[in-house]
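Pasting a structure here, questions to come.
Just one protein chain is left out here, and the rest sit where they should.
Moving on to chain A:
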């Protein structure tokens, strides 16, 4: 599976990946209802308007929940991160000892290369 196929099939999200390639974290914001959403899509899932902008976000938030998969050689952390005044998004917490994590811990976005596609938004402890 070549991950770029995913992006190719999702032209509505190209601005996100273009920004990500420059290390910028952008969120879709609706001009009609003034709300952001996650995951990004080409129509506002709150009001179905197509009037969307990409707004740069500081990418800061806190851990809403997390799990630590311990079945492989290296544990990895899946998490929902609640962005400050923003949506809750599914992501990984990286570069942290899983045993030190807790719900409510402050985190910040980083972009990491994915084996499957362009740099993806992951989070580290702040």
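Rule of thumb we're sticking to: a residue touches a chain if its C-beta (ideal position, glycine included) is under 8 Å from a C-beta of that chain, and two chains touch if they have at least 3 such contacts; residues count from 1.
One rule holds in what follows: contacts and distances are computed from a predicted model.
Quick one: the chain not pictured, UniProt calls it what, "RNA polymerase subunit sigma-24", "Thiolase domain-containing protein", "Nitrite reductase [NADH] large subunit" or "Multiple sugar transport system permease protein"?
Its UniProt record gives the name "Thiolase domain-containing protein".
Extract the touching residues of chain A with respect to the undisplayed chain.
1, 3, 5-10, 13, 36-41, 45-46, 64-71, 76, 78-80, 86-92, 98, 103, 114-117, 120
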